[in-house]
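Only one protein chain is missing from this complex, and each of the others stays in its spot.
And then subunit A:
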Amino acid sequence: MSTFLGMPSLPAFGSGNLFAGESFPKAAHRELGNAQLRANLGHATHTIRDKRINVVSELPDWEQLRDAGSAIKQSVMARLPELLEQFEENFTARGGVIHWARDAKEANSIVAGLIRDTGETEVVKIKSMATQEIGLNEYLEEQGIEAFETDLAELIVQLDHDKPSHILVPAIHKNRTEIRDIFLREMPGADPDLTNEPSVLAMAAREHLRRKFLTAKVAVSGANFALADSGTLAVVESEGNGRMCLTLPETLITVMGVEKLLPTWQDLEVFMQLLPRSSTGERMNPYTSLWTGVTEGDGPQNVHLVLLDNGRSAALADEMGRSALHCIRCSACMNVCPVYERTGGHAYGSTYPGPIGAILSPLLTGIEAEENNSLPYASSLCGACYDACPVKINIPDILVHLRSVDVDSKRGKKKVPSQMDVGMKAASWALSSGKRLGLVEKGLPLGRIAAGPDKKITKLPGIAGGWTQSRDIPAPPAQSFRDWWAKEHQTPDNTPSTNNKEAQP
């Protein structure tokens, strides 16, 4: 498609599970009706916030680490083509095989082809955002290949035929009793006396997956980091399911977005301090595995990596928005977000929920795709996400930027001005001069009439109705401030006072 010779090419947007699907306000409204969900999320997000703050405040150089992390990622984006080529050369020299995928469809078909080549029809999987994004499990199922999620939370979601609602803890919307019930219902051979103790449930998962790990011939993973100067890949995890998948099978297929690169081995010292503390609120996660191509006699001997674009190049082209690609998927932003805490992850539709999802999804797909233009409004712009972000992505600024992209794209498409356009024009006319504003204020008594005897306006017409959907507007005062001021400062000869001239704008 991009056979451009100096011509500007159209951005190549991503596909897969990246779409809101329905507008955020509508989805949020539905999710807010679920009191159990709100209770579960409130409990979980507050627990993780406290943990994160504890371990972050332990480090005297946390802000310096954030500065370094941010600069490294900025440098990666600026040097991306060169770093990708360097990584490819090193990974290949070490016996790994690289595949490139323009979009979700191409990535899925590469992975399915690699699995088919092994003759296997089952794979074990490590939790991975990239494979969620491209809808790999669904695709493999269509191809007659069964993919077993091995992360506990992913297993819960998969057994329940549900969707993840958080990038770190996909089953955050379920409490222990709900999880026990899912195990009893869906896990073959589950002990009928299973209790809802987290340790008992974890043991049930161990029993359930053990045989799979020990016999699997093919594993599919994502990657947290890729080091350009050595061709090394890293997976950060807790349970040991990752180690099982990365170590025991004969074939390992990793799917990774092109933006995950780090230039050098030294950069790992920054990110391995930033990620665990931001993510699970631990000083270090239990297990991190690093592998560089193939190691003879240790681990998989067929090692593949699928490098995924799927809209990343389009996001990179947005100068204001490209820093969304700095994201290391720690989930700190969603854990501190007042909107996420109440609506949960499903309201965002996309694989990427929360504040980062509200910018990343529309950047990857284009603002006009399937209601993704509603996502940048899913925020109060309070800035908690920016404070929590370990690589200092200025999410509020990008949200505002994407809102303007949305407004521009709508304006570009319509011949007839919208209610919002008309309203904004009117406001601009009225607010541009004191005389005009005074004229408009003459209409205040009308508002008092509309409010009626209970002095509340409960329903505004048109798009303004959004404001009164969940709150009333008090009746306007009998007198406007400007009116009051003029009367208060009258001189005996009935002209406004000049005493306060210096206070006038």
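Just so it is clear, contacts are C-beta pairs under 8 Å (C-beta built on N, C-alpha and C of every residue); 3 or more make two chains touch, one makes a residue touch a chain; residues count from 1.
Just so it is clear, contacts and distances are computed from a predicted model.
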Next on the checklist: Leaving aside the chains you can see, what is the UniProt protein name of the one that's missing? Options: "ABC transporter permease", "NAD(P)/FAD-dependent oxidoreductase", "LUD domain-containing protein" or "Xanthine dehydrogenase family protein subunit M".
Outcome noted: "LUD domain-containing protein"
Checklist entry - Which one, A:223, A:258, A:305 or A:367, makes contact with the chain that was left out? => result A:258
Checklist entry - Which listed residue (A:31, A:133, A:239 or A:341) would be found touching the missing chain in the intact complex? => result A:239
Checklist outcome for this item: The one residue from A:193, A:296, A:454 or A:488 touching the chain left out of view is A:296
Next on the checklist: Given that one chain is not shown, which residue among A:80, A:336 or A:359 touches it?
Outcome noted: A:80
Checklist entry - Please identify, in ascending order, the residues of subunit A that touch the omitted chain? => result 1-4, 8-9, 11-12, 40, 43-44, 47-48, 51, 60-61, 64-65, 67-68, 71-72, 74-75, 77-81, 84-85, 94, 99-102, 106, 150-153, 156, 169, 171-172, 175-176, 179, 198-199, 201-203, 205-206, 209-210, 213-215, 227, 230-232, 238-241, 243-244, 246-248, 258, 265-270, 272-273, 276, 280, 282-292, 295-299, 307, 309, 313-314, 316-317, 319, 322
